[in-house]
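Only one protein chain is missing from this complex, and each of the others stays in its spot.
We call the chains A and B, going by the order they appear; numbering starts again at 1 in every chain.
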Amino acid sequence: MKAWDAIVIGGGHNGLVNACYLQRAGLDVLVVEKNDWVGGAATSRELTPGFLYSNCSYVCSLFRPEIMRDLELPRFGLQVISYEGGAVFTRDGDYLANYRDHDAHRREFARFSKRDAEAYDRYARDVTRQCRFIQPLLMRTAPDPTSFRPRDLGELLYLGKKFAGLSAEEMALTLRFWTMSISDFLDEYFETDVIKANFALSGIIGTALGPMSPGTAYVLLHHYMGEVDGSVGAWGYARGGMGAVTKALAASFKASGGTIRTGAEVDHVLVSRGKAKGVALAGGEDIYGKLVVSNADVKRTFLKLVEEKELPDIFLRRVRNFKIRGSSGKVNIALDSLPEFPALPKDSPAYRGDMHFTDSMERMERAYDDWKAGRWSADPFLDMVIPTTLDPTMAPPGKHFMSCFVQYAPPKIAGADWTDADRDGFAESVISQIAEYSPGFRDRIVHMEVRTPREIEAEVGLTEGNIFQGELTFDQLLFNRPVPGYAQYRSPLSGLYMCGSSTHPGGGVMGAPGRNAAAEILRDLAKSTSHMSPAHDVI
Amino acid sequence: MTSFDAIVIGGGHNGLVAAAVLAKSGRKVLVLEAATDIGGAARTEEFAPGFRVSSVAHVLNRLHPDVVKTLELERHGLEIARGDFVPSVALSRDGPPLVLHGAYGEALTGASSSEQTAWKELSAQLLRYAGILKPFLSRRPPDLSAMSLLETAALGQTALALKKLGKEDMRDFLRVLLMNVADLLDEQLTDDRLKGLLAFDATLGGHLGPRSPTSLLGLYYRLAGEIGGAAGAQALPKGGMGAVVTAIRAAAEKAGVTIRAASPVAKIIVEKGRAVGVALDNGEVLHAKAIVSAINPATTVLDLVGPREVDTGFVRKVKNIRMKGNAAKLNLALDRPPQFVGVDAAGHKGRLVIAPSPDHVERAFNPCKYGEFSPEPVMEITLPSLADPSLAPAGACVLSAVVQYAPYALKEGWGASKPKFLKAIMAQLEAYAPGISKTVLHSELLTPTDIEARYRMPGGHWHHGELQADQMLMSRPVSGWSGYDTPVEGLFLAGAGSHPGGGVSGRPGLNAARRIIAMRG
């Protein structure tokens, strides 16, 4: 019977990145994916004729350019089209736009506050400084602070040196950045509510925290890490939807000789004498491999795919304690025409970017209070994009696809599972919010897909529908991610590795976990990593 | 004109401790207190004829042993024996209460045996972790710009203490450090009463709910405190908190400190970047080599020094200190002792907490984010006159409660809302001690705005600045100036706004005095 060099469980973007790097190192790699398509949460699916849905992840900004280059993704069809603007609609019929042009941006802010307009540069400077500190850490394995191994000590020293290289002011800011709420942080720069709300949204996306929760300033950084020396927080669409990212990855993988099996759900990992030997599929088939890499989240991997008896108690306890909380849902809509927003001039670049309706910190925080109480937000926060304004390939001519990322949606409703009625209520909260700003919106809807954490978990396999495979709070970052002692992509079972967003540096379509895991695996196999670009310099 | 080596502004407990320590070093020290009584928010006051109560702070749980020792407070009348430790009672509406006895729950009663085991483990763990952080209380925060050998060594000690925990324990320590308290409790406990009590203790006095990340630090801060040699222990001082201040005052006066009450300072006189004296409200000018401000840092910088004498960035930082209080103080004069359902006599002499679950505390927290008070507030209640009958007329009883959440900046303003809030509090009390409302002879509710006005605490915040991770250690009171010095030479900060923070500990005052002595200021 054939034994693969490596079996990757799950064909999400991190699984595919991992598989690509391993295959290119000369391993014979198999990716097994439970769905009939690959992509995980980065897919484009034709859910109604003629319309391609980026039905989970919907924007591309965090994907590491080093990985794109190594895996030749542009050659395999990946094209990223940048947002041209963005806007927050205000309740009084106006809006606050984000423009790419620095001076237009300032003038737009000045419509609300001259002071805030001129405060932006200092804000951008401080955020950029922090991103520059953190970005190089994304492509490194976090050190184990309890270890005395030379590698860990070296890596700790690297961290220490980097920190010591900061000025005292920057150090203080770093410490505060990791612990402050985005609301408190923004208060130190801006006075206008809508301007604060405009920035704060990056502090809450994908997380089960409100903008007034300490730690959300870091979440903002996580979203701003896209490209440091370009404009801070640059975002874009993948042409053809987010599936284009994983499609390119799959093509790259296959071109280098890799094998993908779709419709192959893993039931459990085969373990013998503390070592992973392969996977057993739900259909009963066993597939053997010298090592197994799981792209699934840490809870799914160790609480569902591996038998309890194979794992140490302390590890299991920590895995159970890992916080992986669904906080968001999606409403994906096919439209027969471009919706109108009377507040927004027809030629505004904001149509070709992200649009929001939450114009105050209080509205944003109250949306979170609903989540804490176990219900979807009555007045939700939406991150709404219409990618077809820039990418005509996703809908028939003149028609549009709209993606609404919605917060907050708890994994359970008042302790019980989501019902279809709940789902419809959730969708209605979204549609009615949009319709409030866009008359006639309902009439344009051709088809709609509503995804609560229940649907996301069922289809993509993300526990609780958490898009980051685990909260990005300090207790779950760096050497704590996913669990202390196993933050280096390995597990208590020899031959079983993790490569999903549960691992450092976390979620978003970034690819770094998959890449870093590949580096660790190749290190264990004593294989060359010369095909892996080091992190780009930050100078 | 008399000249002093040091003038201490503010006769609260930290000011008095700083003054006493400076005087013991041979300095000629003057304390200026604005109010007619010293003690600040740690006084004992008569709030109704014959009824006396600790003004704001009413439970003694963190008076630092170094302070007790340095000032020989026991010789000056402070008595805390192990027998004085009082229990914490987590009240419950639908059943018997749960009680933590001894020093922060050395014994737990009223819970299942499995919960008792879980608590034993958790409390040991919490005390162990708090113990790692404890040495930081008695040091200046590390100076990020210039780590001295001494500081590096001190941090090295911490690292060593961490290593001593053992690998797995250290890993857990690093994981939970900045966690929210609710998650940790959910990981290890099941009893809502116990979890509610701990969630309450972690968030008491702060603008955090138990689900807010970093809220566990509040519990560590609580457990890093000790009294009578026992970490986490608590006592109700005989004679109220004022008795503690009296002992510190006695020590200060014995050391030669001059104390002048009713002497509000109008201005700190700065000449060429150096503080040289103070001007009082009445125009009197006093000079000293060192000016030690044990009052609020923002008041010190913005009102007494004036923004023009310091740099704009510093003013910004000071203005950015978050210090809007959420805790109100309720003093009730009762015609007889109340009966809290299911609580025994010993329990009534302890600390009674209404915080039925972490979720309840979290729900109580929600409105205060938007400038609204909690419709179902959480609170800790003491009945100090039960152990010390001198505080109330015979047969009558004093109830002292700290109640959350009562935001300083109430949207509707406290003028009209105070009676509504009092009603909400009384409804809670009535639910746990039926009939209590009818026994009220007099009530006094101090909202944060009242506390601000009466005790000159901006925002009515007893920590003089939120005690959250980003305002701790080297960020307290502001980054760059966390070591009791200020940009104004000769001006030092010694109040709760400085590291390590509030509570009747005396530690900021002691640390500041030691810094001044070290600098020969």
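In this section, a contact is a pair of C-beta atoms (placed from the backbone, for glycine too) under 8 Å apart; a residue touches a chain by one contact, two chains touch by 3 or more.
Just so it is clear, contacts and distances are computed from a predicted model.
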| item | value |
| --- | --- |
| Name under which UniProt lists the unshown chain, selected from "Aminomethyl transferase family protein", "EfeO-type cupredoxin-like domain-containing protein", "ABC transporter permease" or "Spore germination protein" | "Aminomethyl transferase family protein" |
| Of A:Arg75, A:Arg122, A:Arg151 or A:Arg442, the one touching the omitted chain in the full complex | A:Arg122 |
| Omitted-chain contact residue, chosen from A:Asp5, A:Asp94, A:Asp379 or A:Asp524 | A:Asp94 |
| Contact residue for the chain not shown (choose from B:Val67, B:Val310, B:Val353 or B:Leu429) | B:Val310 |
| Of A:Pro345, A:Gly398 or A:Pro534, the residue in touch with the unshown chain | A:Pro345 |
| Hidden partner chain, touching residue among A:Glu108, A:Asp184, A:Asp422 or A:Glu455 | A:Glu108 |
| Interface residues of chain A (partner: the chain not displayed) | 85, 94-95, 97, 99, 101-104, 106-108, 111, 114-115, 117-119, 121-122, 125, 128-129, 132, 166-167, 169-170, 189, 345, 347-349 |
| Touch list for chain B against the chain that is not drawn | 270, 273, 302, 306-316, 319, 480, 487 |
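Rule of thumb we're sticking to: only the chains that are shown with their structure count from here on.
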| item | value |
| --- | --- |
| Distance between chain centroids, defined by C-alpha means - chain A, chain B (Å) | 41 |
| Chain A-facing residues of chain B, complex | 144-145, 163, 167-168, 170-172, 174-179, 183, 187, 208, 211-214, 316, 320, 322, 362-363, 366, 369-370, 468-470, 474-475, 479-480 |
| Touching residues on chain A, where the partner in the complex is chain B | 145-146, 167-169, 171-173, 175-176, 178-180, 184, 187-188, 209, 212-215, 314, 318, 321, 323, 362, 365-366, 369, 372-373, 473-475, 479-480, 484-485 |
